[in-house]
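Just one protein chain is left out here, and the rest sit where they should.
Labels run A, B, C, D, E, F and G following the written order; every chain starts at residue 1.
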Amino acid sequence: ARLGLPEVVYGPGKTPEQITGVVRSLLRANTGPVLVTRIEQPVASEVCRAVPDAEYDAAARLLVWHRAEPVGFDVAVVSAGTADGGVAAEATGVAGAVGLSVHRISDVGVAGLHRLMAERGPLSGAGAVICIAGMEGALPSVIGGLVACPVIAVPTSVGYGAALDGVTALLAMLSSCAPGVVVVNIDSGFGAAIAAYRMAARR
Amino acid sequence: ARLGLPEVVYGPGKTPEQITGVVRSLLRANTGPVLVTRIEQPVASEVCRAVPDAEYDAAARLLVWHRAEPVGFDVAVVSAGTADGGVAAEATGVAGAVGLSVHRISDVGVAGLHRLMAERGPLSGAGAVICIAGMEGALPSVIGGLVACPVIAVPTSVGYGAALDGVTALLAMLSSCAPGVVVVNIDSGFGAAIAAYRMAARR
Amino acid sequence: ARLGLPEVVYGPGKTPEQITGVVRSLLRANTGPVLVTRIEQPVASEVCRAVPDAEYDAAARLLVWHRAEPVGFDVAVVSAGTADGGVAAEATGVAGAVGLSVHRISDVGVAGLHRLMAERGPLSGAGAVICIAGMEGALPSVIGGLVACPVIAVPTSVGYGAALDGVTALLAMLSSCAPGVVVVNIDSGFGAAIAAYRMAARR
Amino acid sequence: ARLGLPEVVYGPGKTPEQITGVVRSLLRANTGPVLVTRIEQPVASEVCRAVPDAEYDAAARLLVWHRAEPVGFDVAVVSAGTADGGVAAEATGVAGAVGLSVHRISDVGVAGLHRLMAERGPLSGAGAVICIAGMEGALPSVIGGLVACPVIAVPTSVGYGAALDGVTALLAMLSSCAPGVVVVNIDSGFGAAIAAYRMAARR
Amino acid sequence: ARLGLPEVVYGPGKTPEQITGVVRSLLRANTGPVLVTRIEQPVASEVCRAVPDAEYDAAARLLVWHRAEPVGFDVAVVSAGTADGGVAAEATGVAGAVGLSVHRISDVGVAGLHRLMAERGPLSGAGAVICIAGMEGALPSVIGGLVACPVIAVPTSVGYGAALDGVTALLAMLSSCAPGVVVVNIDSGFGAAIAAYRMAARR
Amino acid sequence: ARLGLPEVVYGPGKTPEQITGVVRSLLRANTGPVLVTRIEQPVASEVCRAVPDAEYDAAARLLVWHRAEPVGFDVAVVSAGTADGGVAAEATGVAGAVGLSVHRISDVGVAGLHRLMAERGPLSGAGAVICIAGMEGALPSVIGGLVACPVIAVPTSVGYGAALDGVTALLAMLSSCAPGVVVVNIDSGFGAAIAAYRMAARR
Amino acid sequence: ARLGLPEVVYGPGKTPEQITGVVRSLLRANTGPVLVTRIEQPVASEVCRAVPDAEYDAAARLLVWHRAEPVGFDVAVVSAGTADGGVAAEATGVAGAVGLSVHRISDVGVAGLHRLMAERGPLSGAGAVICIAGMEGALPSVIGGLVACPVIAVPTSVGYGAALDGVTALLAMLSSCAPGVVVVNIDSGFGAAIAAYRMAARR
Partner (left out) sequence: ARLGLPEVVYGPGKTPEQITGVVRSLLRANTGPVLVTRIEQPVASEVCRAVPDAEYDAAARLLVWHRAEPVGFDVAVVSAGTADGGVAAEATGVAGAVGLSVHRISDVGVAGLHRLMAERGPLSGAGAVICIAGMEGALPSVIGGLVACPVIAVPTSVGYGAALDGVTALLAMLSSCAPGVVVVNIDSGFGAAIAAYRMAARR
């Protein structure tokens, strides 16, 4: 909780014992939320047994202790396809854990504009939009033309061939013709949520 | 005119004399249209002096002899930004020269959907849509969701940085979530027009 | 069936229950064909038990309900090597399901021109040619010089080393010296079939 | 000024006449700021003669009409090397034109931490930090660990060899170990400034 | 002339004085051919004035002293397009200078098989075929299926967009489905000619 | 055996039944050698049971029927590291099967020149050298400076990190400062052996 | 031990028998240290049974015989994240085996400068610093500004998406704004340790 940012442990490559150790020492030193990201069910179960009071979100692969109080900042988490669901779950879970209020909008790909247009109301009320898309990564360009608030684009590794494991979506989002769209790493729902938290925090 | 396809000379790297020679021999052997693409004004002027009855389109960098009769096939040529104009001019010029009827729609970027939506009428009447976009190359995905006819996507080298001289738009178009979008080479208005001609020709 | 295009579910990353749910709701809302692509045998079997009247094509990894009536449009599906068979099966299966008539030509690699030349008859009768090749991806260039109808090139991930999982074939097809060849994503037999369907549909 | 975002014309590839035309029609339809980016001195001079009351910033290659009133939002624009100056000037110029208050910090490369540490005071007062760096693009990682507000990273094309015209800095910033850093396109001081404006606007 | 290979100076980045110096010392120490490659007209003229008895081939950008006697080995130099002419000229010039007998075949792109088929006679008489092609680089695959002798493929930087300055042709040639095709560097007519010379020399 | 080249079946992606079928029909139509490459032990065993008189080389993953008589052409197969052994075995096995006489030289990496120098005798007697190396791929440059006969370079996928699965060795070999070195695909011992066979055959 | 460098066997792709054979012959011919790198526990156990007196370090995946006497040269091995631990263990293990004295500093990422600053003392006493980092690879730039001794940067494959399996860290380290930083291959703790040994050895 230095700087007021939450404490977050990156799960991959760590044993349950290592994670348990780090989490315990963070809980001792902090009053704010403590998170572990990208942690699979079996490892999570072991950690939960060792350190009580955790919430585990399997879709998000996320463990949370000491969930924050709502800070009064609304984030829309928008995604294009079913396969982008895991990344959206991570963004939603992390954002909620640090006190943001999340409005989740699914299945609004740019090849079906009518579905996206039906969601313009909720979108325009948001303090920030986290916009998650794989393949051609076009969604942030369209949404960036519909709202004036910050648009945080998250490319996903969904797709095949020319989708290049998310690199195509990443490059497309960085080249967006909608001004002021910002981008985080491929599949980083976590990064997008913390970016939104920074926007909320600095007010 | 073997196969009924037009005779097309690729201009770059040829002297006016070489071009004049090739064009003369093609005109002698053909009754259909003869074209030179990517030919700049000074070279074009010299060739025009040597081989009469040419039409030169400077924006398209295109020379045409023996323009074809209309074949009764409507193509919409749609582009996103002003900078894509040269590629759109080439697509339009070549399509017209081989007998297609072109409807030109400009300035309909995906970050300003209202402008694109205003053109839905003309779009839905087309036999094929040639869809030209640089940067994130999102336009074909949106249009592919609005029309059932063939969508021929042309990535352009417009943009900078992560746009990678058109490679980003190319990859994005190939990864389009709109089913059945087809793609030609970067900046190839010519390729798109001949693709449309193949669609018209095979009826 | 919005726009008259078929409803197609992308199988990867979905549970049998999710697929069953989506397919049921699509069948309720549609009279046209409903497809699931890239679905492996075990998942397909479960879905078939839950939703009756499906046809499963294992080579194509394709599930079909409500196969369309023939629309009177002939497509040649041409491939170079044995290993390209799965992609060709997907193109053939999807094309058939949406009502196109498919003529299948195999084993006509460019290093054995005599075999390809023997198929010139069937090729020249097609309304469109879907041309599937891995490694150097040269087949569409040769076929594009033999027919005047649309040539839809599908690069495959067949090959090793410099074949770069299909990227080399993709780039080669986009750079084809045969005018008007169009390209879809690597291994996307599905995309090629829908592209052909758009050509048939728009008449 | 749709959505409250400023009207911005992208200069490259447009003639002075084209720019003059677009700017005139935007000034007629808007009361907010109108900008032209990436416009060189000679073209700018011609446009200034044709459309009065412009301010030209040569370092930023920026033309501005109808500068906005201050909106009460502080942005720190931080850069590492002298060669990043043009990008920093664009970020500063655009941010100022849309009403943000800019604090400029130069010459604080990560290989000389003492200089950066001396600026911690001004940094911690900012509503957002625009962080500009070429070569290895390490600055946002360090600053992201020093402040809790949004950090907008701008990779620049400064450097040679393995710097790959800014791609290395871009990839490094996206891979930053500082949580919640967001990234815009290479050399896009403009994109960063509008991203900051979106953060200010949505309050 | 160590090993019996010719002495070849690479021209770029050398002053006329430097080239003159190297050539003089090589002529003093050798009885075999001495070549300078990639040398433009003005530099070549200066060198020719300083070192007598040179032959300059402007299309090949090649200077030759002490041309070798014919060694009785026939090479076919085959190219696809007019723009590949410079590379073909270099291959032809170097091969001739080292004593190979060259048969030049032009304009036999794979999209026009009839022209290539008309040349099967001369092709089948060759000791080796140097096969030069840009864009999709398909020519060696077709020729490799027509002849049993060595096929040396030379990719050229001809083309645009997805041709990636010759990288696409290079990768395609390396992935050729014709067995035993070998490849040299992009635009290296020189490398192909020396490879053929090695084949002749080792008999 | 069209053209006198051997019949070679590419094993991957084929069932034992498919391979058996192809091999049987090739043996019926040919008197020359028939090969299957990249075939693993279990599949090979099944094929051997079904089609008698095969020789299987496990290190080379190669099946051979009707081994050719010696044609009187010597090939040196040289490799740098232990890990390049599989590729060298394929080159050796295929070369032997088509009638070339192979001299195998191992463990002569460029960082230990004394070992390479000790092999200069055998090297200088060869009709062609197949030179196999991973990592930095430097071996063909050194050998190309030691012999005047053809040098066929085979990059391997041995190494990690910057070795990029053989792409680095491939690019290095194509950029070799030794004139006239030719290159085949990554890990293609097969391609190198057939290239050598073409050199032998055309005499 | 030619040149005084240690004998090091690269484990991957070798059977326990092959490793045993090589190690035995090296031990017979050498008095200095003999190492096997990247060798997993089960293979290591077998080798240890066959060749007595080995030390195995599981974290480093390293086998050592005949550990060298201390040479009186201090190396700091610094790493940023927990996940870089394996590479740091290899650097530490190899350095120790060849006689260097290692000071290990962990968990000093650039987003938490206070931790790094606390280690300035030990850093400034080192003869060389081995600096290990994944993701954006920024650590060597910061350390290069804090010490005057050699800084050997090791990029790791830690990270995801834009980290590109260590390529981003590699490029960033090569582009470092700290002068005179040198770089070894991705994940090559081995390479860094031998580089440090060369610095110690040449005194």
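Keep in mind that, in the parts below, a residue touches a chain if its C-beta (ideal position, glycine included) is under 8 Å from a C-beta of that chain, and two chains touch if they have at least 3 such contacts.
In this text the structure is predicted, and so the values were computed from the model without any measurement.
In the entire assembly, the chain absent from the figure touches the shown chains D, E, F, G.
Residue-wise, the contact with the chain that is not shown comes from G:I194, picked out of G:L63, G:A163 or G:I194. Hidden from this view is one chain, which touches chain F at 80-81, 109-113, 135-138, 141-142, 144-146, 159, 161-164, 167-179. In the full complex, chain E contacts the hidden chain through residues 2, 10, 12-14, 18, 155, 157, 166, 170, 185-188. Interface residues of chain D with the unshown chain, by the touch rule above, are 81-83, 112, 158, 160-163.
Note that only the chains that are shown with their structure count from here on.
Same interface as B-C, judged by over half of the contact pairs sharing residue numbers, among the pairs F-G, B-E or A-D: A-D. Placing every chain at the mean of its C-alpha atoms, the farthest one from chain G is found to be B. The distance from the centre of chain D to the centre of chain E, each centre being the mean of the chain's C-alpha atoms, comes to 50 Å.
Rounded to whole angstrom units, the spacing between the C-alpha centres of chain C and chain E is 41.
Touching of two or more other chains is recorded for residues 81, 112, 145-146, 161-163, 170, 174-175, 179 of chain E.
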